[in-house]
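Heads up, one of the protein chains got dropped from this complex, but the rest are sitting where they should.
Presenting subunit A:
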Amino acid sequence: MEEEVKLHGFWPSPFSHRVIWALKLKGVKYDYIEEDFPNKSQLLLQYNPVHKKIPVLVHRGKPIAESLIILEYIEETWPEHPLLPKDAYERALARFWIKYGEEKGLAIWKLYRTTGEEFEKAMKESLEILRNLEEHALGEKKFFSGERIGIVDIAFGWIAHWLGVIEDLIGVKLLEADSFPRLHAWIKNFKEESIIKENLPDCGKVFAHLKRRREMWLASP
């Protein structure tokens, strides 16, 4: 059977990019289908009736939704250039940090669409999260996954590129180089990897996109 791989994504989405990075790192050929938000295609709604969101990976006609679940699927289906460690304990640690990032990262995304007390609360939480990543998740390693980029780096890739845009939008710098030297070094290393460098959305365009969304959020009651 043909190894048909399709990815339904949205150009400014860090979640789409996780899947792009994983597929490219493993050399998996795929067709990319740009979803025109907010006009979601019928196909997307059919593939992801539960959440109606991208990314959706379709392999041999079968859809998988949720970026982190897609990453695990990619890892199992195309084992070359592994993104997860071999050791079960190391894998558990990787999954732990991915879950942490997913759960707590929501506070950082709140920053661009809140004001007042809610914003202050999100700021406090965001700094705490970055502190945990700096000290416990990254430590002395080059990448979250060790010497090479792995699934945890891919999961946190949004911090390397999208966080900067959020900082510009709100006019506040969270990731100061002196306070977070390790995370700063990681961002530099991450973005120097050719697969990542060649597959990042234009910052200016992302800024404009998030600015429009921010205005919508702040305008709604």
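Definition applied: a residue touches a chain if its C-beta (ideal position, glycine included) is under 8 Å from a C-beta of that chain, and two chains touch if they have at least 3 such contacts; residues count from 1.
The working rule: contacts and distances are computed from a predicted model.
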item: Among "Golgin subfamily A member 7B-like isoform X1", "Probable glutathione S-transferase", "Myotubularin related protein 7b" or "Pantothenate kinase 1", the UniProt name of the subunit that does not appear here; value: "Probable glutathione S-transferase"
item: Hidden-chain contact residue, picked from the options A:I20, A:A65, A:I108 or A:V165; value: A:A65
item: Subunit A residues that touch the omitted chain in the full complex; value: 49-50, 59, 62, 64-66, 69-70, 72-73, 76-77, 88-89, 91-93, 95-96, 99-100, 132, 136
